[in-house]
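Each chain you see keeps its place in the complex, though not every chain is here.
Per-chain numbering from 1; labels A and B assigned in written order.
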Amino acid sequence: MPYVNIKITREGATPAQKAELIKGVTDLLVRVLDKNPATTFVVIDEVAMEDWGVGGLPVEAYRTSLKSSS
Amino acid sequence: MPYVNIKITREGATPAQKAELIKGVTDLLVRVLDKNPATTFVVIDEVAMEDWGVGGLPVEAYRTSLKSSS
C-alpha cells in the first residue's frame, strides 16, 4: 500500500498530464515491487513559483540568475 | 509535541467538520500517549480530485471504474 507524493512547481500541468503521472507511478510500483494498485495512492501538489526555492532564491529568480551567468 | 497531517480529497468538508477532526485527533493523542494538547499540531490538506490518484487513475475516474465493474 504505497503512498506517493509528487511536488512540482505550478506551471500549467494539465489534468491529462497528471493522470499520466498517476498511472506511470502506479505501474512502476506494481512492476518493481508487485504492489496492489487498488491500495496505491498518488497525491500531486502544485507549488506556486514564489513558494519554491533553489540555490537560495525563489525559482524564477534562480532561473534568471542561471541565464545571466551563462 | 505531536504533528499530525490529514490529507483528504476536496469534497466540501466544512469548517465545523475540520474542527471536529482537529479536536478528535488531539483528544486521541492525549488519551493514548498523554500528549500535551497545547503542543499538538494538526494540519489538514484538502487535495483537488484531479491531484489524487488510486488504482492508477485520478480518483473520479477510479470511482466510475468501480461502479461500471460491479
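Worth a mention:
By definition in this document, a contact is a pair of C-beta atoms (placed from the backbone, for glycine too) under 8 Å apart; a residue touches a chain by one contact, two chains touch by 3 or more.
Keep in mind the model is a prediction, meaning the values are calculated, not measured.
Whole-complex copy count, one sequence throughout, 2 copies displayed: 6.
The rule is short, and it goes like this: only the chains that are shown with their structure count from here on.
Centre-to-centre, using mean CA coordinates, chain A is 21 Å away from chain B. Chain B meets chain A in the complex at residues 7, 47, 50-58, 61. Put simply, chain A touches chain B in their complex at residues 15, 18-19, 21-23, 25-27, 37-46.
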